[in-house]
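Structure record follows, encoded as structure tokens.
One protein chain is absent from this view; the other protein chains keep their places.
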Amino acid sequence: MVRLLEGEDTDRMDALSDGVFAIVLTLLVLQFQVPDADATGVPAALADQRPLLFSYLLSFAVVGLYWIVHHNLFQRIVRHDRVLLYLNLLFLLTVSFLPFPTELLGIYGTHFTWTLYALNFSFVGLSLTLLWWYAYRRGFTDETVDHRTGRLVTVRGLISPVVFLVSVGVATVSLSLAFVTPILIVPLQMLWARYYERGRE
Amino acid sequence: MVRLLEGEDTDRMDALSDGVFAIVLTLLVLQFQVPDADATGVPAALADQRPLLFSYLLSFAVVGLYWIVHHNLFQRIVRHDRVLLYLNLLFLLTVSFLPFPTELLGIYGTHFTWTLYALNFSFVGLSLTLLWWYAYRRGFTDETVDHRTGRLVTVRGLISPVVFLVSVGVATVSLSLAFVTPILIVPLQMLWARYYERGRE
Amino acid sequence: MVRLLEGEDTDRMDALSDGVFAIVLTLLVLQFQVPDADATGVPAALADQRPLLFSYLLSFAVVGLYWIVHHNLFQRIVRHDRVLLYLNLLFLLTVSFLPFPTELLGIYGTHFTWTLYALNFSFVGLSLTLLWWYAYRRGFTDETVDHRTGRLVTVRGLISPVVFLVSVGVATVSLSLAFVTPILIVPLQMLWARYYERGRE
Partner (left out) sequence: MVRLLEGEDTDRMDALSDGVFAIVLTLLVLQFQVPDADATGVPAALADQRPLLFSYLLSFAVVGLYWIVHHNLFQRIVRHDRVLLYLNLLFLLTVSFLPFPTELLGIYGTHFTWTLYALNFSFVGLSLTLLWWYAYRRGFTDETVDHRTGRLVTVRGLISPVVFLVSVGVATVSLSLAFVTPILIVPLQMLWARYYERGRE
């Protein structure tokens, strides 16, 4: 049976992953508390929860982006073995943990909670990049993925974890600055893709 | 890899969306609290939660209707690019936020909570209409969608957000009237479709 | 677009329904509370929650059986229109509400909570039978479903709601007897199928 474990399709890996992503995206809203106030006090009580809105939206955006990346990578990964299943579970572990640091950050908003939050997102990015690198090295990708594309995507996948790690350092100087650091991820990824393409010609 | 992102199938977009819809529909019931009363006090304690039933049923109905619309639109959308993935995530953001204003409305039932609730549903409708409009303009729809159908569906999609926005105004006059305003959505959509069809001949 | 709503496949209806079933089956466990006791008091504190185990297992079993029935019916339903989508949402509404009366019953175990619980399950059965009846009458079923099978399944679908309604009456005499009444459902369904088959020859 051990040998039977290498299979052609990745449909159920997609299904499990989509399930985890859908639940994480939806659980994030549970951090908002219905205030225990009288009717006139509700607007003020909700205004107190505004910091939660920042961590909620940031988490939703980053998780959403990672769903797109996962979706994108698995369009090219057409075979798997047992190790790839493990690596996908490791990735889902990091994703499914996110609601906890998101709520911590939303409530406390300290340097310490930002560190936990940024580390969690770093692990998300690192485990997905590891998964891609393994799939590409083992030849589980389809024929559209050549050597250069394999490397391009691997390096691109490291940009997001590095930015989150840098943001932990930035947070020692200014917490507000650290909060906006993740905005750098998308332009940096584009720059890297352009730079790499140019070197190709 | 950037260019690889335009793909033919929308299967996993469907899967993620169905997951979020299923979870939102099921989470809505969590707003009901098992009362902390002795056995004889349970009927009275549950009767106190009756207002929650209204917001529960309204949310279930509107979310269910939007699932039908999403299902319907994606039967015609057969290609996607990165922007469409973003727009679908934006739509899911608005859907996944719904349990919070639903519970707020059910507990407080004030003009303020109705405003939040109606605004959230307006964003749901606007983001889905934006998604459709983009897909149609970029030619991601199948051959059954001609110019007229594209416009018909776009305008029809704006009816629901407009009705919810109008209901915020209605709520300044009468809250009970605002609560029943959404009933107008389905007949208004039918009227518009009929009017448009007639102009076609 | 209105006419476009009649479609061939029921894949996404399956997907949404499976999602709601999976979440309801998993949410049921959330009614169990980690006791707030010291380490030696845990066994006793858990023993206090034994009544919850009954309502948990009964709900899991009945929801599971309804998933099988839904799965079974949708193997024969191969087309749909807008009304069928509505009827499926109505069915999912009744299913997704179940965790609440399940917890109420597990905690209070009174005649009143059994009534709520049994009524909820009656609505589950009635809405699914209505859905089947509509699909069969509109000719949305495949060629293996003839007139007799259509009626056989419709009547069989009414057995479970009737048993639950009867159990509400039984509960006025003996609550324990009411709790075991649902066991009658499976043998009664078999009897009806056998009786109907015999009449056929």
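For reference, chains read A, B and C in written order, and residue numbers begin at 1 within each chain.
Going forward, a residue touches a chain if its C-beta (ideal position, glycine included) is under 8 Å from a C-beta of that chain, and two chains touch if they have at least 3 such contacts.
Keep in mind that this is a model prediction, so the values were computed, not measured.
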Sole residue of C:51, C:64, C:139 or C:169 that reaches the chain not shown, by the stated touch rule: C:64
Residues of chain A (touch criterion as defined above) contacting the omitted chain: 1-2, 4-5, 7, 12-13, 15-16, 18-20, 22-24, 27, 82, 85-86, 89, 92-93, 96-97, 99-100, 103-104, 107-108, 110, 112-113
Those residues of chain C which, in the complete complex, touch the missing chain: 14-15, 18-19, 21-23, 25-26, 28-30, 32, 34, 39, 42-43, 46, 57, 60, 64, 67-68, 71-72, 74-76, 144, 149, 152-153, 156, 190, 193
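Criterion: only the chains that are shown with their structure count from here on.
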Turning angle required so that chain B lies on chain C, C-alpha fit (0 to 180°, nearest 5): 90
Whole-Å separation of chain centres (CA-atom averages), chain B against chain C: 27
Averaged-CA centre spacing for the pair chain C and chain A, given as whole angstrom: 38
Chain B residues counted as touching two or more neighbouring chains: 15, 18-19, 22-23
